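Inspection log for the structure reproduced underneath, given as structure tokens.
A single protein chain has been omitted; all remaining protein chains appear in their positions.
Entry: chain A
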Amino acid sequence: MGEPLLARLIADGPPSLWEWFARNWDTGRAGSVKDLLGDHLVMSLVPIVAGLVLALPLGLASARWRWLYQPTAGVFNVVYALPSLPVFMLLISVTGLSKTTVIIPLTFYAIAVLLPAVVDGLGSVPDHVRQSAVAMGFTPLRRLVQVELPIAVPVVLAGLRVVAVSSISLVSVGALIGQGGLGMLFTRAYQNPFLPPVIVGIVLIVALALVADGLLVLAQRLLTPWVRARRAS
């Protein structure tokens, strides 16, 4: 649909885009852009948060018992490698055509990225720093919470930024099973070649990703002033 669509966009111009957006933002019926945005947020945020919550203990265990790491990381990588469609098919039989069917694979993807980030983050704690924490009389739990995890934060946050952006973008795939959030705007356009919804969908998804990334960068600055200070020097 290259040439004619593009031509039409140019012919229609931005006013019709805005007009379409304003008309469809809040129609009061299901499927308004506002609803889709809300769905999109839920389906991308839940995997990010759940991924982090699950990757932390898995990462801690993998760092503690190294032999656990490769098999665990392997499982999540294999799931990551599976094409989404058959995964959805499989899940639909359990969870039906619901948001959960999208949230579950995205959570797996998040873990696939965050598990190595947690393990590498803990690995980034210099040995002499860990040793001196031991020597000063930290108990293992206190050492983890007050020394090792804070030092791991920059690496984990870098992973989280990748997860946030990819998760926000990947939700659209859920449109395949009618749960794509803003991705639904693309399938509609596919049935009826009309461009404004596609543009609105892309812009909103990119904007969402940028906002999420910005918030994470802000979190990074607040949580790890010692890294920012290092860059400034």
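Quick notes on this structure:
Note that in this section a residue touches a chain if its C-beta (ideal position, glycine included) is under 8 Å from a C-beta of that chain, and two chains touch if they have at least 3 such contacts; residues count from 1.
One rule holds in what follows: contacts and distances are computed from a predicted model.
Taken from the listed names "Glycolate oxidase subunit GlcD", "RsbT co-antagonist protein RsbR", "Osmoprotectant transport system ATP-binding protein" or "Ion-translocating oxidoreductase complex subunit C", the protein name that UniProt assigns to the chain not shown is "Osmoprotectant transport system ATP-binding protein". Considering the full assembly, A:M136 is the residue among A:A81, A:V94 or A:M136 that touches the omitted chain.
Considering the whole complex, the residue from A:V33, A:V46, A:A63 or A:V147 that touches the absent chain is A:V147. Even with one chain removed from view, chain A keeps its contact list with that chain: residues 126, 128-129, 131-139, 142, 147, 150-151, 153, 224-226, 229-230, 233.
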